[in-house]
Structure formats: structure tokens, C-alpha cells
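With one protein chain held back, the other chains of the complex are shown just where they sit.
Let's turn to chain A:
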Amino acid sequence: MNRAFWQPHRLVMAAVALALVAWCALTLRWDWLPDYLGLAPLGLWRTIWILLASVTLGMALAIPLGLAQAAGPWWLAWPARAFCTVIRGTPLLLQLWLLYYGLGSLFPQIPWIRHSELWPILRQAWPYALLALTLSFAGYEGEVMRGAFRGVAHGQLEAARAMGMPRLTLLRRIWLPQAVQRALPTLGGETVLQLKATPLVATITVVDIYAVASRVRQDTFITYEPLLLLAVVYMAITGLIVLLFRALERRIPSRAA
């Protein structure tokens, strides 16, 4: 395994990468870093939990959305299709601002909301960020899941029905696992895209890792170094997502494709 991995071209690439890192570390300005050691981990954590929560909640919405479009009656399929079309047809930034500056500024005009227990949460920015990212992910993945549900071989579903398997059991044991397995490579890519959508939340005052990098630039007038570090951070998270999905794909046995 080890010898197979360290082939000559990989050794050269690793050497080039190391040289680049060394050059960056030695020639660029990093003296601002210690001042942001408190804020940066907070920002990183916000980026990660917003990603995890929006992907999880979005997926929970995407499965019924996909199912409704693939097999639901028209009064379920139509609204689901309309939702996916509207979400996919408008910029995420617009959705985010509509929720935060639109819906979010309607709330305080309604006295019972302003004086309710929920107000301390509703006046913050993160609920709108999470909601917008969740709806967006649900819209895209609803469409992916529609295709995945449709793609499962009909014969299997018919066989299960012929055996008298209840519909929910059929969904749980046969239809959903195979649909998810088909969709997994796409979902991995979409999760990476979702990560790269998270910096938009900085526009509504959520301090994520991108907002921290902008803060550094605005405080110190240093442009390249924080952005370079930010790029490395996003690439590291992307690497983790890719590894995670690879492990998931390997865990689910695929016999016939």
C-alpha cells in the first residue's frame, strides 16, 4: 500500500506543495494571526455546524420532495416540483436576503412576536442563514432524489409488492436504500457545493470563517494572506467531505449496477 502510494510523480507533487507552503510561511506576513486566534476557531465552527445542520435538515426534506415528485399523487407532486423549481431558479443570495431583510424585518412589526419567548432567537441572524441554506439544499437534492427514486429498477418494486410487502417497509428496505446509493456520488458533490455556499451568510452578519478573513483584511489592510489561508481551510473541509462520502459509498455494498 505504502509503496504503491509513494510513486515518483506523487513525491514530486508533495515536494512542490511543501516548497509552496514553506515559501508562503517565510515570505508573507503572518503577524496578524495571533490576534485572531480567538475569533477564527469560532468562525470555523460556525461554518461547519451551519453546513452539517443545513445538509442534514435539507436531506430530510429532500427525500419526501423526491418521493412526491417520483411517485406521489399530483396534489403532492406539483407543489414539490414548484418548490424545487423556484429554489433552483433563484440565486441563494436573493433567498437569504428575502428571508433576513424581508421576513426578518416583518416579525418585529407584529407585537406578539416581538414580546414572545422566541424573539431573542428570531432577532439573531443564524436562524435565517440556516433556513435559507436548508431550503436551498432541499430544493436541489429534491430533484436529485426524484431521479434516484425513478432510477431504481421497477422489477424489484413489483416483486416486493407481489410478495405482499407493506408500502412503508418496501420504501425503507428496498426503494430508499437503493435510491440513496445511486445518489451518493452526486450528494457528495452537492455537499461540497453547499460548503462553498456558506460564505453568503456573512452578508447577513453571521460571523463564519469567511467573515473572519474579511475582518482581518478590513482591520489590517492585509489582503492575500488571510484569503490564502481561507482557501486552505475550505480545501481541507472539502477533503474531509470527499473522504467521508467515499467511506459511505464503500460501506454500502453495490452488487449490480
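Simple rule for what comes next: a residue touches a chain if its C-beta (ideal position, glycine included) is under 8 Å from a C-beta of that chain, and two chains touch if they have at least 3 such contacts; residues count from 1.
Just so we're on the same page, contacts and distances are computed from a predicted model.
Undergrad: Can you match the unshown chain of the complex to its UniProt protein name from these: "Na(+)-translocating NADH-quinone reductase subunit C", "Polar amino acid transport system substrate-binding protein", "Carbon-monoxide dehydrogenase medium subunit" or "FAD-dependent oxidoreductase"?
TA: The UniProt record for the chain left out of view names it "Polar amino acid transport system substrate-binding protein".
Undergrad: From the listed residues A:G104, A:G139 or A:P226, report the one that touches the chain absent from this view.
TA: A:G104
Undergrad: Check the options A:R29, A:R123 or A:K196 and report the residue that touches the missing chain.
TA: Among A:R29, A:R123 or A:K196, only A:R123 touches the chain that is not shown.
Undergrad: Pick out the residues on chain A that sit against the missing chain.
TA: Residues of chain A in touch with the missing chain: 101, 104-105, 107-108, 114, 123-125, 203, 205, 207, 214-215, 217-219, 221, 223.
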